[in-house]
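A single protein chain has been removed from this complex, and every other one stays in its place.
On to chain A.
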Amino acid sequence: MVGGTGRGIRFSKLYSFSCVRSSFREDRSQIGQKGYTRVVHCNDPDDPEAVQLNYRGNYVSTTKYTAVNFLPKSLFEQFRRVANIYFLVVACVSFSPLAPYSALSVLAPLLVVIGATMAKEAVEDWRRRKQDIEANNRRVQVYRNNSFCKAKWKDLRVGDIVKVDKDEFFPADLFLLSSSYEDGICYVETMNLDGETNLKLKHALEETSSLQDEKSFQQFKAVIQCEDPNEDLYSFILLRDSKLRNTDYIHGVVIFTGHDTKVMQNATDPPSKRSKIERRMDKIVYILFSTLVLISFIGSVFFGTETRKDISGGKYRRWYLRPDDTTVFYDPQRPVLAAFLHFLTGLMLYGYLIPISLYVSIEIVKVLQSIFINQDQDMYYEETDKPAHARTSNLNEELGQIDTILSDKTGTLTCNSMEFVKCSIAGTAYGRGMTEVERALARRNDRPHEVGDASSDLLGDGDEMDLGKPIKGFNFRDERIMHGRWVNEPHADAIQKFFRVLAICHTAIPDINEGEISYEAESPDEAAFVIAARELGFEFFSRKQTCISLHELDHESGGKVDRTYKLLHVLEFKSSRKRMSVIVRNPENQLLLLSKGADSVMFERLSKEGRMFEAQTREHIRNYAEAGLRTLVLAYRDLDEEEYKAWEEEFSRAKTSVAADHDALVDAACDKIERDLILLGATAVEDKLQKGVPECIDRLAQAGIKIWVLTGDKMETAINIGYACSLLRQGMKQIVITLDSQDIDVLRKQGDKEAIAKASCESIRKQIREGKSQLISAKENSVSFALIIDGESLSFALNKNLEKSFLELAIDCASVICCRSSPKQKALVTRLVKMGTGETTLAIGDGANDVGMLQEADIGVGVSGVEGMQAVMSSDFAIAQFRFLERLLLVHGHWCYRRISMMICYFFYKNIAFGFTLFWFEAYASFSGQPAYNDWYMSFYNVFFTSLPVIALGVFDQDVSARLCLKYPLLYQEGVQNILFSWPRILGWMSNGVISSIIIFFFTTKSIIPQAFRRDGQVTDFEVLGATMYTSVVWAVNCQIALSINYFTWIQHFFIWGSIIFWYIFLVIYGSLSPTVSTTAYRVLVEACAPSVLYWLATLLGVISTLLPYFSYRAFQTRFRPLYHDIIQQKRSEGLETDDTPNELPHRVRDKIQHLKMGLRRS
């Protein structure tokens, strides 16, 4: 954007935050061109020109519907589902004479289903609308008629000048004019947008920063030309819905309003995911649809031939049908047409094979399942007051089928609360605390561990001298330098400089609250440094534009003195630079460059004389990394005035350049001054493992789930965290793929990019090949392998031609760690695993950098941790701690998988059992399309008589209790291998349905027809047969579910037996209505069926015979081919599971997994 005031924009001398830079990189010539046409008349929205532009108002609507378009639009949404269209077509056709039953009985369920879904949509939309109304009616101060007055957000116009106070949200995208700070800066928190909780600094133009009061705005007029609304978040200034922090107020011009704002432009729907089971269910529906078409076709062929024969040679065969005077549907003269029309009738009649209610029931069940997940107390995290949250309900069962977990490290496995634990200053290591990694290593080696300085371990963990109140971010214990004792250390001078660097070289902002100082920092690491400095007597308490002030412990006097450092430049941290520096002028008027950065870039920047402690420091850093700590190297240098002046000029030039290589120029300039540094030491910050992570990972590994860790950390750190969280175990062989070889280093020095790429590629290929041969040779000994690969190598390994062999190698390894990987690589690896293996993947992460991975994976789990809400917002499930994953997968996942797959199998069973009785009846009704049952029996079949038990099955069934799920993690493999929803099982249930229908139809008809079915000589007619058969069906399917349920609470009993009883009640009530309403059901139970013994005996015979095949099969199968849950159930019933023998299974489990893997590979 370009200031309309005509003059160029100067950057703040002190800060290099790049809030408006990217638009600067663009050529000015673009202004006014396509994409850069926006013209804002500041402080003059009523300007005729501005009015002409007609930009939208600030009214925001996030609703999907309006009152007007709700009906058509939501209906349209509804009928985008193919199933619903089918049902709609059926409903429409049911109004024609084609329909085998009354239109109302078809339409009613469809209306209920659609109505319910639409009601849900409406409620959700209403909630959104309420939020909108709330947002639109928020108040903000707007400059109108020469003064600031309150106005509603929605009344803002482009060009308005607004005043926003501290901790308020910005009402629109604003162009910053001035702030309470003289130099026009302000701090912004963008948590609502990207989840980052750190503060971002924004600048006003120098020209406008003086506009402080109402008067000054009277004369203010300006025109801003800028880009059109787009979704690029980081190019613009104060974004709507971000929050003003640490600044009393700002003035700004409204640039983008309403739906033009960045936040609205960025609002996208997350990718919609479907579970594997659902996709397979679609296939089942296709199968059933084919069956439907087939049996309708068979029916219409028979119907056609029968109808054709009705007139032959002027003679009427079935004269009672009046074939001479008939309609097109039964016309013997046009049998083909009649057969075709009958085919349509058949499609409707046998439509019960594809139940409309299945979709509804599954939806209901999944919502209830999600409620159970949300309500689980064992997944509630006290500390942050966060329960687990299923953000999408349609992936519940997928949780039970996870084959590979891809996990982020920082914030997911670890707490992401950085603690300053150790440091190395001037070649001496300080800090006595043991890290968790060290403890884990010690445990593993069964000996006290000796990482770091040997002397520092003299004191154990237990007897630390001052345990005081624990300080967040600070876990440093060393009496040698604490409480001001550092002055007595040999290199007191270096120690002082060391902590000054920590206290000055950062971008944190102090926040003084009742005498206590806390800090707002960009990253937890940085906060940990400032806190460490504070605790050791270098308390940073004030930051102004140009200076930083510390309370320092005076070297000589031992008292506290305030020292103020003039801040000249901040050379900011960038991932490419891996370091940050500040240039300050200290109270003694010396120019200092203070620098901190990664060891890989810092050591090469040291001056000759600055390398005094290099060897020791390197050694310490290595030790720290082994202990799983994050290290940074600290260094400084004195600058002389001339050098600085010369450099500053160059730097300013670089910064104000608008060329495309702006960044490169600035980097080059920074590079020039960050040289010849003097090493001070190194810091070690611990990223603590979350509670229960090792146990959880162990359990998940026992369940046969592969775990990949994708992290941005150094290889050493990653490996150590791997050990700490039991991802890597002693005795595991490591295959390390890296590019840190000498040949490549040599090439790097030469700088030939192509040669490097080629050599790297070759090197990776070779390493993968070697890894594979290692795997093959070790197969007999069943040694497990761990693959560790760094980001650089990964980028080559993910190439098209290496991808496959890399994946082959990786899936054979028990654990995989990818270090130094970028967010994009994380997503690519996820995709590779998902596509390459075809298995279900779960990605878990907490930061904005994990979003790609979460969206790519079959299931994304967000850890609602320290790094904001971005990951959670794009996840499918949110949990507060990594360890809850165990319960989420092994318990809820297993249950949901089991429930849904059983439910779908059963659902198809019951509808096939029902639908095929209709078909058999047709065979005895010359396929004329007459249903065997009363219309309403049929309509209510899926609504009242069979739906509730199956929903109860889907919501409540448990094969084994949660405790046993966790105790026998291998049970989880039932889901991974999809045993409960395998084709044999599905087809088995379907054939069971067909068998049931055959048994019911033939047993019933043969036993009650044609003789008298009562003592009084009455015979079975159409009505009685329908009622009897239907009774058998209701009994049979409900008893069948009773047989398949593993878990009977009163709810199941109530639903199952209630459904059966309700059928009789229904029959009595419906039968007592006027015969015009009840038609064939009129008094059928009371008068005809109930007094007949035969009716009851036929029902009993039909029901028991229907259950026999399944029961016998189950009896046989649990005995001779038990599934794993059968065995556990058996153990439970025999009371074996009570004696706690945790070590009973694991090694067997492992063998089995190994065995299993081999089996899978073969197939």
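Here is the rule we use: a residue touches a chain if its C-beta (ideal position, glycine included) is under 8 Å from a C-beta of that chain, and two chains touch if they have at least 3 such contacts; residues count from 1.
The definition used in the following text is that contacts and distances are computed from a predicted model.
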According to its UniProt record, the missing chain among "Translation initiation factor eIF2B subunit beta", "ALA-interacting subunit", "Glutamyl-tRNA(Gln) amidotransferase subunit B, mitochondrial" or "Serine/threonine kinase 19" is "ALA-interacting subunit"
Among A:Lys283, A:Arg322 or A:Lys753, choose the residue that contacts the chain missing from this document, as touch is defined above.
-> A:Arg322
Of A:Gly252, A:Pro335 or A:Gly929, the residue that touches the missing chain is A:Gly929
Touch with the omitted chain, as defined above, among A:Gly692, A:Gly836 or A:Gly988 | A:Gly988
Consider the whole complex, including the chain that is not shown, and state which of A:Asp160, A:Glu189 or A:Glu674 touches that chain.
-> A:Glu189
Please pick, from A:Ile1009, A:Val1068 or A:Ala1090, the residue that touches the omitted chain in the full complex.
-> A:Ile1009
